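Left out: one protein chain. Kept in place: all the others.
Chain nomenclature is as follows: A and B, assigned in order of appearance, with residue numbering initiated at 1 for each chain independently.
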Amino acid sequence: MTRKQLIFEKGYNALINNFTPEMDIKSIDFDTILPKSLQRNEEINLPDVPEFEIVRHYVNLAHKNYGVDSGIYPLGSCTMKYNPRINEVTARLSGFLKIHPLQEENDGAIELIYNLGQQLCEICGMDAFTLNPAAGAQGELTGILIIKKYFEIKGIKKDKIIVPDSAHGTNPATSAMAGFSIIEIKSDENGELPLDQLEFAMKGGDVAGLMLTNPNTVGVFDRNIDKITEIVHKYGGLCYYDGANLNPIMGIAKPGEMGFDIIHLNLHKTFSTPHGGGGPGAGPVGVKKDLINYLPCPQVIKNERGLACVENEGESIGRIRSFWGNFGVLVKAYTYILALGKNGIKNAAQNSVLNANYIRTQIKHKFTIPYDRINMHEFLVDANLPNGVNSEDVAKALLDRGIHAPTIYFPLIIHEAMLIEPTETENKRELDKFIEAMLEIYEEAEKNPEYLKKGPYNTEIGRLDATLAARKPCLRD
Amino acid sequence: MDYVPHDLETIRIMLEKIGVENLDDLYVDIPNNLKIKQLNLPEGLSESDLLKNLTELSEKNHIYNTSFLGAGSYYHYIPSLVDSIISQSQFFTAYTPYQAEISQGMLQSIYEYQSAISRLTEMDITNASMYDCASALAEAATMAFFVTKKKKILLIEGIHPEYIETVQTYCWGRSIETETIPLDELDNKLTDEIAGVLIQSPNFFGDIEDISQVAKKIRSKTKKCLLIQAMSDPTCLGKLNPPGKNDVDIFVAEGVGMHPSFGGPNLGILSVKKKYMRKMPGRLIGLTKELHGEKEGYVLTLQAREQHIRREKALSNICSNQALIMIASLVYLVSLGKTGLKNVAMQNFQKANHVKQALSQISGYKVLNTKPTYNEFIVKCPNINKLIKKCKDDNILPPLKLSHYFPDRKDEILICVTEMNSKEDINKFLQIAKEAAQ
Partner (left out) sequence: MEFPTDLKYLATHEWVKIEGDIATVGISDHAQDQLGEIVFVELPDTGVLEKGAVAANVESSKAVGEVVMPVSGEVTAVNENLEDEPETVNSSPYGNGWIFKVKMSNPSEADGLLDAAAYQATL
């Protein structure tokens, strides 16, 4: 057999584990509690697996996975920095982990939510933050719904959002969820937003706002940023900052001062909370004063009596999920910000930019860099190598060298895009290892391209057939 | 403490190789007027000071000896191996499994989760998880709109108030109309204009609804309308008829295996009938084989549904799952196994119904549920404030005052009893209830 055993195949047909408290009250006839017609008739099709088998099964699976702890993880726009272990400890303090979201004795949790919101306001130059959104994408939805609410309450009909062609795919998808359609503007040769086209689009009068990532997804800071926000405001639009790339500018410049009205952050990127293999994250949303009333509920506010929890007071977009968001993630981000402090935050930003520029300058003599100038925390490579070796082939060759691949095929504006973001927590040895691997792969593309096209070879499993997976979906055992 | 490894000499060498003199030179693109002098934040802390600071803060929250509070977040016993497994660093420090060849551990775990939930619910297909039950329900409502192209959703009273509000927010975004109605009005309201009917069972007040009857009604009166069931605490499925047996089109629920953590993170289960597989939101993992070999392995699949490909035409912008919590839920289910899950469900049924019966014997208390209940039920109290205060005095997290969500219902409480409430806890609570009635 070529397939690895599933946990379901490691079970027995009898009770083995004993986790549940002893039943200490007298049971009554179950049929008097729940009529037979509502009862489950068949056994649950899950085996009873001995505890040790379960632990071994999942520890072995974990060992087949690559994490930040395994080595450099230069995924562009994902900010895969070290996840400090103290964060894991603080989030598991029983006063955080075991409190009920509806209990009234919650001063510590409310204070943490308020304090973290204040810290994020200071870092981003905003006036208030909601920490409720569960992920970056949900933060985006929250922000776009705030834009919708703003115009709805003002009684102004605007139904379009501008995004640059280098935007994350979530931007158009999110806009559609709030009933907006998209105007896409093509980035110029410097990777920046052309002002004349922006102004032309805004003149239409039906544009509610602009969604922008800055530094953008090609890794450069848009030098016209204050002019951009000025143009959008001139025509009555709002400026939305996609905070995916906040890491290189935190402590250096504030999106709020660039003229942005709304911002979402990804605590799992910039603020070191672990990605968890795809979640849980957190996507706080910050706004300027005029938009505070539209924030989702509940919120923590400060009044003359201290901190208070407030529900929808009429103008809120409403609730976007239950309770207070991914609170455990908030504890980790709060711990991180306290650890870094004002100087640490700036230092982290600067070194993320240092590391990215270091890699760029050490591989640019071989690789095509479409926007070759001082970049921020990440940079874009057009991995169109000799003999038809492409971005995916380079990625797989990196895996063969025990290195996680950068983001590939994003942003869409470069065909063989490879977006490289090393983050500030990588040391120079690790960066040099990556650089050396990239140069070696380039050389291999010249000499032995066919080998690269069929890689990887040294991994748990070879390149997989994604087409087969989608044609004949097998989504469960 | 900033977790940056470089010393000054290393930075100097790197700057030299880049060809600039100092770190500030890397920020030439940012206009000077936008550069700030300094953040108005304190200096960083050492790890020991962090621990002290956060411990003090956490201690401002009260931890009770026992709890009779549920209402969407439940205390169940969580086997120790759950936290041990989600603390495996290659799980929790990984990103989304884009590079399948070095992510088979996470990918197989997701596949096992999809399988385990499908087995538990008897639904055909389960995705890799949503943020929570509330947002999963909202996305399910959107899905009903995408499948039927109809723009009205009916919500049946008894859905968790926070889920209802979440559904309303998402539906407002897409201009989908929502209406909340009592179950007995469903007959009148069911027309061919309805995209989906949302119902929770066991519902917020504890009632277990006969979902199969609701399904029959929908099928007999409409052609396309979807039946969507929500559930706050799926541990009941150890004994309760699963949604897959009740002709449910989409099933959503909160995850299992996590501590409350002030309400998050947890996850949203989302399972569907097979015919809706390509219309569902969220991440899906599929089995496939090597291109140049014979080994089987797992990949992210059916991605044409998702935002990075379908962009503004995508059903949802979701581009993650609650992967680590998903592993916790999976390990919880596997640890308990069919025997343990049955046992937990049975204990919750028996203990909660024991308290329900006992309270109804105490003069002044009236149980308001007329349908069967799982681990929650509502009671009208003679002196609600006295009851709540006495609970707190005895270090018991009291039941929910219904007025928290329904201001008119001042005398009613929602009581939750689980396997975590021992006989002593229960007797103490009943004693308090008796005293509070006097």
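We take it that a residue touches a chain if its C-beta (ideal position, glycine included) is under 8 Å from a C-beta of that chain, and two chains touch if they have at least 3 such contacts.
This is a predicted model, so every value here is computed, not measured.
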Original post:
Among B:Lys52, B:Arg278, B:His292 or B:Lys410, which one is in touch with the chain left out?
Top reply: B:Arg278
Subject >> Identified contact with the non-displayed chain, of B:Arg310, B:Lys366 or B:Lys380 >> reply: B:Arg310
Original post:
Among the options A:Val232, A:Leu419 or A:Ala470, which residue touches the chain absent from this view?
Top reply: A:Ala470
**OP:** Quickly run down the residues of subunit B that touch the omitted chain.
**Re:** 278, 301, 303-304, 309-310, 313
Subject >> Residues belonging to subunit A that touch the chain removed from view >> reply: 466-467, 469-471
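Heads up, the rule we're going with is that only the chains that are shown with their structure count from here on.
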Original post:
So how far apart, in whole Å, are subunit A and subunit B when each is placed at the average of its C-alpha atoms?
Top reply: 19
